[in-house]
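Complex shown without one protein chain; remaining protein chains in place.
Letters A and B mark the chains as written, and numbering starts fresh at 1 in each.
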Amino acid sequence: MTALLAVEDLALGFATDAGLAQVLDGITLAVERGQVLGLVGESGCGKTTLARAILGVLPAHATRISGGRILFKGQDLLTADPETVNREVRGRAITFIPQDPFTSFNPVFTVGAQIMEVMKWKSPRRTEAEWGGKLPPLATRYPAGRRQSDFNAVIELLDAVQLPQPRQLLRKYPHELSGGQRQRLMIAMALLPQPDLVIADEPTTALDVTIQAQILGLIRRLATEHNVAVLLTTHDLGTAYEICDAINVMYAGQDVESAQVERFFAAPAHPYTTKLLASLPRAAGTASGIPGEVPLLIAPPSGCRFHPRCDRAAAQCRETRPPVDQFGAGHWVRCYHPHRDVE
Amino acid sequence: MTPPILSVRNLRRHFTVRGPFNRRMGSIKAVDDVSFDLMPGEIFGLVGESGCGKSTLGKTIMGIHRPDAGEIWFGGQQIAHLPPVGARAVRRNLQYAYQDPGASLDPRWKIGRSLHEPLAIHSALAPTEREARIRDILKAVGLPETHLDLYPHEISGGQQRRVGLARILTLHPKVVILDEPTSGLDVSVQATVLSLFRGLRKTFQLTYVFISHDLAVVRMMCSRVAVMYLGRIVEMGPTDAIFDRPRHPYTRSLLAAIPKIGGARVTRDFWLQGEPPDPGNLPSGCRFRTRCPKAADVCAHQEPALSTAEHGSVACHFPE
Partner (left out) sequence: MTWAWRRAFRRFVGDRAAALGTALILVLILCAVFAPVLAPFPGDVGDFHTANRLHPPDGVNWLGTDRMGSDLLSRILFGARITIAIAIIAVGTALVIGVPIGLLAGYYGGWPSNLLMRVSDIFLAVPQIVLAIAIAQTLGPSIENVILALSITYWPFWARLVYAETRSLKNEVFIESAIALGASPWRVMALHILPNIASAIIVRTSIGMGATILTAAALGFLGLGAPPPAPEWGRMIAESREFLPEAWWYATAPGIAIFLVVMGFNLLGDGLRDILDPRIRRGGGAK
């Protein structure tokens, strides 16, 4: 069965004043239908850039894609017709939940106006006939019949995300809602177009821990109910443990390990992964850190980008990037000296 | 029994909410009748979610906010309502570290000059003596002396953090209030920063007030913990007791929300519903009752006081 989303060896960089920053260096991942895949990495690893690349919202003038494909339902998004991608994929088949709920809404419009705006363009009930019109966006009408059925769908979904009194809520402005409420709205807005894939970029980082638990539970439940795949980026391993089926780890633009969630936490293989897990605070223990700092991507380390901070590094690691090493069912590592601990 | 190094009694700090025409519309009780003792040498944790008042409490103790009522005893002196001159003398021994200590550096000042500033304000040391002390402190935080001639934007974020901490330590304070020191940090960086704090505590014999919303970090670092909710302390005690045998329903919900890697999934059956009430419009009686599974009539009429039990104190009519 082909994966719903398959990123193959994606490499891209950003042109900056100081040179070309190699932000992604050969990333490969696959998301199956209905699966929740966690993309784990610390700040600067490129996970948000990858999410944006899949959506196709990277700044066009500064982005240099040097290789790879992004296959969505078999079609390469990088070479597809931009009109088609804009109409059928972005915001429709693939939707996005951004990280910061406090800045993701336009402050001068009510949330209801903003949600109905989404529905006007991206509702699953929108027909081909409508798309045929060549009128500019402002002049395009919202057919009254569809508007009512869209509105009912919105209310229904707002109930599903446990927002109280949806009709009154829609009349409010974003600043009148809390972070948790706004994030629930973003989840609803991401599910309204009935997508196949939702990309959630650190959806709970800005929220308190009790709200985070509620939101994560909600994402997981709704994903299962609506049979929607989720690509969840996070730097928090606890979050990844909670709702992901499989986890990919990224470091400085390279993907280093991928495994099913149980196996990932039971027998991590890549030195970065093991060090990351060892850094988690443990009761009455000490957490070790990782010496050194994340490299600047203008002049990244050669070969495996983790080698300057790795105590298992050898000459080989500096020269070429390790190839994919299959460890078992659904578990691969890119390392010359992985931990082959007993399982 | 060693006396506490810092004592807070019935501290109150309210913010008035003003509507149009400067009309007084209500008040946010950011810190409401908070009392606790800080023992020398310990790391005392203050935990709670956003809006619970832990940061305001830290800033009020520090004097950045003036308390509306209550007492703060430090070094045998009442420091809560001091005039600015007297307050300055206190600053020597009581310091405050922002979430990002690097942001406390003036971007137009060289780092060396920023490090000299506390000593220039507070002490009568000669420049050469100041220089010597600063070099010692730089070594203690693990930074090279070449940094003295650089500007903050020329060093990395992590190094800026260390400079900020070094600046606080030049005065050799006794108590340091750490406000969300690991918030926003990657896990690997966090571990390094925490071990830095531990090392500095030993070198300089410091006492910490550790304010954080990250319970896992607090559990690892602190010997005693106070849990805050909407301006009050709802539970306080030794770390083990709080984490292994939480008594207040809010503490239990906080602990239930933390993912436990390798254990059961907490989000599947997480039971705490809803959100904290509007802080300007608190419910009568116990402020947690709108979300509490045990709420009864008495909870609406009477606000529970912090009462001491065997291993700490809890403010609840129906503690576990």
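One rule holds in what follows: a residue touches a chain if its C-beta (ideal position, glycine included) is under 8 Å from a C-beta of that chain, and two chains touch if they have at least 3 such contacts.
Keep in mind it's a predicted model, so treat the numbers as computed, not measured.
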**Request:** Using the definition of touch stated at the top, determine which of B:16, B:78 or B:156 touches the missing chain.
**Result:** B:156
**Message:** Given that one chain is not shown, which residue among B:88, B:139 or B:294 touches it?
**Reply:** B:88
**Options B:117, B:131 or B:240, residue touching the unrepresented chain** = B:117
**Complete:** Interface residues of subunit B toward the undisplayed chain are 62-64, 87-88, 91-92, 96, 98, 100, 103-108, 117-118, 121-122, 151-157
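By definition in this document, only the chains that are shown with their structure count from here on.
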**Centroid distance [mean C-alpha coordinates] between subunit B and subunit A, Å** = 33
**Asked** Taking the complex as given, what residues does subunit B use to touch subunit A?
**Response** 49-50, 156, 158, 186-192, 194-195, 213-217, 219-221, 243, 253-254, 256-262, 265-268, 270, 272-273, 275
**Asked** Where on subunit A is subunit B touching in the complex?
**Response** 42-43, 178, 180-181, 208-214, 216-217, 220, 235-239, 241-243, 265-266, 275-277, 279-291, 293
